[in-house]
Structures are given as C-alpha cells and as structure tokens.
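Only one protein chain is missing from this complex, and each of the others stays in its spot.
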Amino acid sequence: MADLDAIVREIAEELRARPDRGEVASYIPELARVDPNQFGLAVIDAEGRVSAAGDCDAPFSIQSVSKVFTLTLALGKIGDRLWRRVGREPSGSPFNSIVQLERENGVPRNPFINAGAIAVTDVIVSGHKPREALGEILRFMQFLADDDSIAIDDKVAASEQRTGFRNAALANYMKSFGVIENPVDFTLGVYYHHCAIAMSCRQLAMATRFLAHSGVQPSTGRSVVTRERARRINAIMLTCGHYDGSGDFAYRVGLPGKSGVGGGIIAVAPGKASIAAWSPGLDAAGNSHLGRLALEMLVKRTGWSIFGP
Amino acid sequence: MADLDAIVREIAEELRARPDRGEVASYIPELARVDPNQFGLAVIDAEGRVSAAGDCDAPFSIQSVSKVFTLTLALGKIGDRLWRRVGREPSGSPFNSIVQLERENGVPRNPFINAGAIAVTDVIVSGHKPREALGEILRFMQFLADDDSIAIDDKVAASEQRTGFRNAALANYMKSFGVIENPVDFTLGVYYHHCAIAMSCRQLAMATRFLAHSGVQPSTGRSVVTRERARRINAIMLTCGHYDGSGDFAYRVGLPGKSGVGGGIIAVAPGKASIAAWSPGLDAAGNSHLGRLALEMLVKRTGWSIFGP
Amino acid sequence: MADLDAIVREIAEELRARPDRGEVASYIPELARVDPNQFGLAVIDAEGRVSAAGDCDAPFSIQSVSKVFTLTLALGKIGDRLWRRVGREPSGSPFNSIVQLERENGVPRNPFINAGAIAVTDVIVSGHKPREALGEILRFMQFLADDDSIAIDDKVAASEQRTGFRNAALANYMKSFGVIENPVDFTLGVYYHHCAIAMSCRQLAMATRFLAHSGVQPSTGRSVVTRERARRINAIMLTCGHYDGSGDFAYRVGLPGKSGVGGGIIAVAPGKASIAAWSPGLDAAGNSHLGRLALEMLVKRTGWSIFGP
Partner (left out) sequence: MADLDAIVREIAEELRARPDRGEVASYIPELARVDPNQFGLAVIDAEGRVSAAGDCDAPFSIQSVSKVFTLTLALGKIGDRLWRRVGREPSGSPFNSIVQLERENGVPRNPFINAGAIAVTDVIVSGHKPREALGEILRFMQFLADDDSIAIDDKVAASEQRTGFRNAALANYMKSFGVIENPVDFTLGVYYHHCAIAMSCRQLAMATRFLAHSGVQPSTGRSVVTRERARRINAIMLTCGHYDGSGDFAYRVGLPGKSGVGGGIIAVAPGKASIAAWSPGLDAAGNSHLGRLALEMLVKRTGWSIFGP
C-alpha cells in the first residue's frame, strides 16, 4: 500500500500535537520516570514493508504485551490442556481482580488478566529451572522479532518483584487451588522478568507478524503456530486484550490487540498487517491513550476493521 | 460461491444425525414443547443468493436475537447518548446477573444481557405508548426481513410476563437508579413481546444482511445504519453476544453473532454473508448446541473467520 | 432503680445541646420534613416504671423497627419452618444488598435486612387478604403497647410504595426463587404499611417489654412468646439489628436492638428493662445518631451491657 507510509506519518504528526497524553504508570519508579512526550508507531504489511514514525525505535517495557507470546509458547507446550488451567472468557471486572478467582475455584478467566498470565507462565516454568524458562521466552521473542539484541530490563523486573504483593496474592491464591504447579516464587520471578522485556515498536510489530499471517512469519516462511491457533489467539486478544476496556477497544478500533502498562499496544489486521503503537501515558482503563487513538485513526484510514469494510 | 449450497446442505445432513442435541429451554411451557429434532440453516451471500437447508422456514421464538435489532433502533433514536444508560463491555458473569448492576449503579454492562436489553427497550418506549413502541419494533423487523407476515407469538409473551420475576427485579433495580424512565410494566411488556417475535432462519438471515454489508440492506440498497455503526454493532455482538460464552464463541466460530434461548443464532461474515441457524436444544451456557456447531463447521469450510484467512 | 429517672433526664439534657444530629432520611418527603431537633427516650424497668424524657410522646414512623414484631408474628405462625425462607446470619454487606440474594438462591440472610423482612411479611400475608394481614400486624402492635390508638401513616406508606423500586427488585428476585409465595404487590403493600406505623418512644418501649422479660408482657402477665424464643429474637437483634453497623452497635452499646430509618431504636436489657430512643438524624450507617449515643450513655450509667457488668 503506497499510502501506508503517509498515513503512519500523518498520524504521528497529529498525535504529537495533542495536549492530552494520559498518565504514565507510577507504581514503580522505573516506569514513572519515562518521558510522556514519546510516541511511536510501526506497521508491517503483508509484503514486509515497514511504515514507521515517531519514536518507533525506542525500546520500552512491553509489560502485558508479553502475555500474547507466553500464551503462544504455553499452547505450543501443552496444547488445549492449557484450557483446564485458564479460561478464555472476558473477565468483566473493573480491575484486575481476585474476586473472580474465588468464585471460580482459582481458575483465572483468561490468559490476559494478571492471574491468567501467571498461570500461563507457570506452564512454561514446569520442568525447567526459572532461568531456563525465562531464557526460552526471551529467545522466542528474539526469534519472532528476528533480533538477538532484545533483552530484559532487570531493574524493572527487580522493582516489580519488590512491590508485587497483589500478584503474589493472586499466585498464592491459585496455588491454594492447585492451579499453579511450581513454587510461587519461581513462577512469579519468570513472570516479572518476561513483563520487563524491552522492545521497540518496530521489534514488536515484527514479532507479531505471525498472528496476522495465519501463523507463519512471512519473512522467514517459518510456521510458528497453526492457522487455526493464530485465529484463536487473535480471538482471545479481541475479547480479552484490554482488561475491562476490551469491549470499548473492539468497538472503537475493531482489531485484535493487546496493551501493556508500559504504554505499548500490538494489534493485528488479519491478512494485512501487524501493528505496534507506543506512548507512555495511560487512560483510566490502563491502556495507552495515544496508542489507542493511533490505532483508531489507522483503522479508519485503512478500512482494516475486522467488523466490516 | 458455487459450493455454498453444497456446504449448507452437508452441514444440515451431518448435524441431523447427531445424537447430542442439548436441552430445550423449559422455563415456560411454550418453549418446552418445541420438538428438539428440528434444525435449520440459512446463509445469504453478498449477491443475495440464499443457501438454506433443514427446517429453514419453520418459525421459532427469536428471544434474545431480537436484542440486536432493538439496539439498532435505540441507537437510531438517541445515538451515542445510549451509552450513558448501558455499557458495552462483556459482563463476565456466569449467569445473567444482578450483582453487576449493584456494583455499577444500575447501569447494565452491555445491551445483550437481559438488564441491558431492558434498558435499551426503555429507550424505544420513551415518548410512546407501549403498543406503539412494540409496533415500531415489529415493523422494523418486517422491513429488514422484507416480509410483512412476521408476527409476535402472544402466548409466549404472556407466559414470559407471568413468570418473569427475575426480569422484573432487574427492571425495578435499574428504575431505582433512574436508568429506566418509563413505568416498569410498560417497558417489560414491550420487552417480553419483542422477544416473542417468531421468525424462520431464512427471515432472520435476511433481516441481518445490513450488518454484513456496511449498514446497507443490499437487496433494496437502502441504508439502515451508517457503515461505522454496522461495524460497531458487530463488535458488540462479538464481545457480548453469547452471555458468558462469548469468549468461547469468538474462539471457536470467529464471527460476530447473537444467540437466543429459543435456539436461534444469527451471525455476520462482514462483506460476505449473513447467517441464521436454529436448533432448539441448548448447551450449558444457554446457546443452541447444534446451531453453534453449524456455524463452526460453516466458518471452517468457508474460511470466513474474521480472525484470519 | 431510684436514679433511672435522673439518668434518663440527664441524657436527654446532654443530647439536646449536641450540635451534631446526623441527617434526616430524605428519600421520601414525608420523612424529610420531620424536625431534626427532636429527641425522645423512654425506659421501662422490670416493675413497669416508665422513665421518659424529651419528645417521648411524639409519634414517629417506626420503619424497620417493625421488623422485630413481624418476625415475632411470623414465628408464631409457622415456627422454625420460617428458617427455610430466611437465614439468621449477619449480612456483611455495606448496603442493603441484592448481591447476597443472588449468591444464596434468593434466601435472604436474616429477617432484619429489607429482603428478609419482606420474606417474613410474605409469611404473614399467606392465607389472608393483604388488608387482613395488615390488620393483624397493627392489632398485635396495639396489644403489645396496650394502646388502641396506634395507627398507620398512610401518606408515608403510599409514598414508599410509589418510590420503592429497590424493594420491588428484592421482592421480585425472591419471587423468582419461590421464596415469596404471594403476589409481589400484596406482600410489598403490607410491608410498606407496617413500616409506616407511627408510634412514640413510650409506646415502643412498652411494646418491647416482652423481649426483656422472657417472652411475657409483665403488666398483663400474658405470654407473647416462649422464654427461648424471646432469647432467640434478642440474639438476632444483637447480630443483625443495625444492618452493617450491627457489630459496631454491639461493641459500643452492648444490648440487643433494632433501628429504623425514621430515627427510632428499640433495645432490650434482658431481665431489666425495655428501651426506645428516637431522634430523626441518622449517621452514615442509617441509624439514629443521637439515639445510638443515648443508648451508649444509658448502658454506661446503668451497667446493663449483656457483655459484662
């Protein structure tokens, strides 16, 4: 698409001027001190052409965006048996909640709320030392993005670990129901570290390509997951990818996507493109304010909504 | 698509043989005595060709499927102001629940749970006598399906009204928060009657066409809603259309859809087709067991999933 | 006790001077326009001596205080079978909530939350016309207080009925579980009317005497309930008598009691006295602010706490 470059550039310019940028996550100092004036956008079309603008090469903490990739890994490891340990329904909770766990015997509603992502991480940890499991996740990200320089920000991970009492509560709660197999500290340690992977929009858009193209990473031609599994991961992103703002994201943007509290969002236009947007300021629901706006503008201008041309 | 006829016929034949048919809704006698051995499927493609099989012309109680059409009407009447009175997030509740109303000041989570559909109905009732409001809904269905013979099954409506204490609780609860404007009995009366509209798969697939085609009913060329609104209604169907089984429906079928306790399901393949399936037996989540299977088979054979080719 | 008169007088004088009087209930005009500067207190000891002060003869709307007496009547009618339809555990809900009903199949937690009192009223209604049931309740109050002039304030009842959507929600919800036997309108009508009985502190303290004296109204020697049942009603008042402020009332006052949104509170010092206090201003939990203070002072000065001399 000849104009894609232009569209991406225009969006970046329009958003740069916006005074409303949301609030940067402040629960750990490492995230709080990120400059809110940054904005990046990268789109990779079916032919592999990259349209990118703004701070599209600045690395940021991918946080919950990593949950898409750990879900992919865990499905590769134990297949549909995963669904005995985590559901795939939207949570419908105003916050990332422990209430639902109590009501449903410690089985988290979906792999994209914190509890669910911890349960998914636990699957990857099983049979490994934490360090090995983490290595596997990191190598998977490097492979998908075709970039060995991707690394974990240990400071972010350490800070999350020091203050992550809510996540420790979720993990211990699931452990009391047998949903977590490994020592809670092992699983949480791996969880905090994969959330602390640092990547740029360009790298994330590259890593996401297989979900836009029937499970195949087009640049290498290598199959990451089956066609059906790619579709299904997209379906879960659509219904559960933005916590309790998932319905609104589907309504406004109309693409499967996943956001993180670091301000990153990935999105998938099936058959057409993979996308990553980033801006550190968050809206009330914890999703990147400008990132979501960028996706809304992009879909409006490209007609990529999955809900109709 | 030349083979669509064949695909639809094959699905109907395969499902006819299935011994597992779910349980027919039994909370009112009028629904309980429906023959569970019925199955119908109708698909209308972009050119207007109808592929239909089985009991595709047998009328059944559309029940919650009507909620898609009342949502469309209410949006036409007051536009985005509707979203002050009903949300658009999945409910995440195991049952059609009153708990969420208490937590969120009487504002239902979305237009497709009972509470939300009652609030939507109330919008249509405002400024009218109940009889007029109901007439408007019925004429809208007749117009969309291009069939003036469509009617309400008064016995079903009367029976629901006699036993609908849970819905009366929801309506009164919302009324206590000012979310319902009209007398509770007026709104509930209209609600029960539009749920009791009787239609066949063929009629429903016809009535749903505008959602598959950017808001335009292709046979007449008349615009029902804007392109954007059609996409947005589809998005809400995808995230909220099957109560607490919405995530699973997205995962397995991959099309926006809406089910009813009468055993009907409508679905939309944007740009390609509108679909209606019917079989009275329900699964544990209250959705038509064979209806959902039919849609899953159809999407697999046509590649219509919105989540990837 | 020779000084009881003095104690009661002193309390009334001290409280008259307090500037903090709470907020008068405002959800219906009939309650909202009551003068907040009123305060009454009446104590009747074991010998029948009445110590009273302030506005102890002014009638007020007893509201939820009536629930103690309808519980007594319903137990008289069907005995322990009542406990199949209502529990006797504190509700633990911040508000008078419908959530608990959903979790526990429509069975309210105790007879003193609105839902429970409606279920208890329904027991009294069964087998009668609403008018007869209401007559029975009113005559019971007149008998207990030995005063035939006690009457219902129809304006208050009518106003509650017009605006009682929350109660209609509770009643319909219970009806959907079969916990309510009679038509919802019948039961609610009787409920609103017995809440609208108007009595003075003196009359209420008299009506409560049987609970302080092993089930016997000492002035007439007539047994109202068995000794054991009197104890048990007191136990329920202690654990459930003040909605979600019951624990605090037990902690501060240390007597079984029941409050109403009209500002009245009855309390029982077993073997020693029955008490009624009234002041229309309510605290955040919906209990009379000065009424509770009066009881706290009275217990401190008399040593009547049931939790230790």
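Here are some notes:
By letter and in written order, the chains are A, B and C; residue numbering begins at 1 in each of them.
The criterion applied here is as follows: a residue touches a chain if its C-beta (ideal position, glycine included) is under 8 Å from a C-beta of that chain, and two chains touch if they have at least 3 such contacts.
It should be emphasised that the depicted structure is a prediction, and the values quoted were computed from it without experimental measurement.
By the touch rule given at the top, the unshown chain touches A, C in the complete complex. Which of A:Ala52, A:Leu82, A:Ile150 or A:Val184 touches the hidden chain is settled by the complete complex: it is A:Val184. Interface note: of A:Arg21, A:Lys175 or A:Lys258, the residue touching the hidden chain in the full complex is A:Lys175.
Checked against the hidden chain, the listed residues C:Glu13, C:Asp57 or C:Glu89 yield one contact partner: C:Glu89. Although one chain is not drawn, its touching partners on chain C can still be listed: residues 87-94, 100, 103-104, 109-110, 211-212, 214, 227, 230-232, 234-236, 238-240, 244-248, 250-251, 254, 256, 270-271, 305-309. Although one chain is hidden here, its contacts on chain A can still be listed: residues 97-99, 101-102, 165-166, 168-173, 175-176, 184.
By definition in this document, only the chains that are shown with their structure count from here on.
Using mean Cα coordinates as chain centres, the one most removed from chain C is A. Per the C-alpha superposition, chain B sits rotated 180 degrees relative to chain C, a value rounded to a multiple of 5. For this pair, chain A with chain C, the centres built from the Cα atoms lie 55 Å apart. Within chain C, contacts with two or more other chains are made by no residue at all.
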